[in-house]
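Note sheet for the following structure.
A single protein chain has been removed from this complex, and every other one stays in its place.
Each chain carries a letter (A and B) given by its place in the written order, and its residues are counted from 1.
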Amino acid sequence: MKKISIDPITRLEGHGKIEIFLNDEGDVVNTYFQIPELRGFEKFCEGRPVEEMPRIVPRICGV
Amino acid sequence: MAKLKLALYWAGACGGCDVAVLDVNEKILDVANLADIVFWPIALDFKYHHVEAMPDKSIDVCLFNGCVRSSEQEHIAKLLRNKSQVLVAFGSCACFGGIPALANFATRAEIMERAYIEAPSNENPNKTLPQIKFKVDEGELTLPELYDDVLTLAQVVPVEYFVPGCPPTVDLILKVVNALATNSLPPVGAVIASEKTLCDECDRKKENKKITKIYRTHEIIPDPEKCLLEQGLLCMGSATRGGCGSLCVKVNIPCRGCFGPPAGVADQGAKLVSAVASIYETKGTEDIEKMVNEVVDPAGTFYRFGMSSSMLKRKHLQRK
Partner (left out) sequence: MKAARRIPLLKKMLSQFGIEDKRLMLDWVSASEGDRFASIVNEVTEQVRALGPLNWNQGGKHG
């Protein structure tokens, strides 16, 4: 089975890659979209003062 | 002069640094006249295999933003290092770890647990976590390995210049572009910003007053003319490099140190502990206890953008 990788996905905000699997006829069998990144805002915002959140969470996405 | 070859990349980042490059507005045309962009995921369609196919050192300048915290980001950092003559750590994440480096207060396992299992927006009854390799019917899928530590770019590869800021300001970006255009780059290792502290550049009036209470930012509306620290707000200006144009303090918001430590300061947080302890007036141990309680989150505030480059680098893990 042939695999086409689109890595990285471009012209958008964020990190991603797409794997496309083709059969012998060249038709698409399945496609997987993956996010190869994690920063962990869910975790590291814990313990920070609540009034600091407006200065931390904008860095989830700067676009 | 032949056009320069310019690459831009984001590792563990939010995209704000890339947008900051576009914030130069019409000056982006000067950049286009000066350089051909050969790699820039947010804006152009070049893939990793295009970069891999380039001859070594064929990129003149690479502006690398974002921290390094996965095997993919380390791989691309090394790839771009090999392909580039000048590698610039662009923005606070690449320079010092930035906001993502606050993750150094936790472990990879804790982050995964929180993000994919505990967080209330999840529906994950089987407690599935991302896998480095995963077999599907059609073949195998792979993901990069997430590291336990958030690293700066310079902790992974040698770096020529540092452009701090979250994000770097338009003035600084134009300073870099002008230096490239006129072939007048500073000595290797230079931080392209001010040599002074933010305090030195701040217009607010300092009266060398002592404080007896530290306020949290929502508790008072500060006087716009006077030093924020002397009004009891934790402002990082005394241990932060200038060059940002005092953006935050000009709008009555205390500095959080995104330009990193100034020249001669080895550890930004330690310097700030010293600064706060110096300005706070106490009469006895009760006052000292009060001060300590009023600084709610010293490590998360004093190393807001600089955990990776701090002396301790991360939370010391639990011993088994």
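Quick note on the criterion: a residue touches a chain if its C-beta (ideal position, glycine included) is under 8 Å from a C-beta of that chain, and two chains touch if they have at least 3 such contacts.
Predicted, not measured: the structure shown is a model, and the values here were computed from it.
**Student:** Please provide the labels of all shown chains that the missing chain touches.
**Tutor:** B
**Student:** Could you tell me which of B:91, B:222 or B:300 touches the chain that is not displayed?
**Tutor:** Per the contact definition at the top, the residue touching the missing chain is B:300.
**Student:** In the complete complex, the non-displayed chain touches which residues of chain B?
**Tutor:** 74, 105, 107-109, 145, 147-149, 151, 269-270, 273-274, 276-278, 280, 282, 288-289, 291-292, 295, 297-300, 302, 312-319
Convention: only the chains that are shown with their structure count from here on.
**Student:** Can you give the whole-Å distance between the Cα centres of chain A and chain B?
**Tutor:** Chain A and chain B have C-alpha centres separated by 20 Å.
**Student:** Name, in rising order, each residue of chain A that touches chain B in their complex.
**Tutor:** On the chain A side, the touching residues are 1, 3, 6-15, 19, 21, 29-30, 32, 34, 36-40, 42-44, 46-49, 51-52, 55-56, 58-63.
**Student:** State the interface residues of chain B toward chain A in the complex, per the touch definition above.
**Tutor:** Within the complex, chain B contacts chain A at residues 10, 12-19, 41-48, 69-70, 72, 98-100, 102-103, 105-106, 110-112, 114-115, 118-119, 130, 136-139, 141, 143-144, 146, 166-167, 216-218, 256, 296-297, 300-301, 304.
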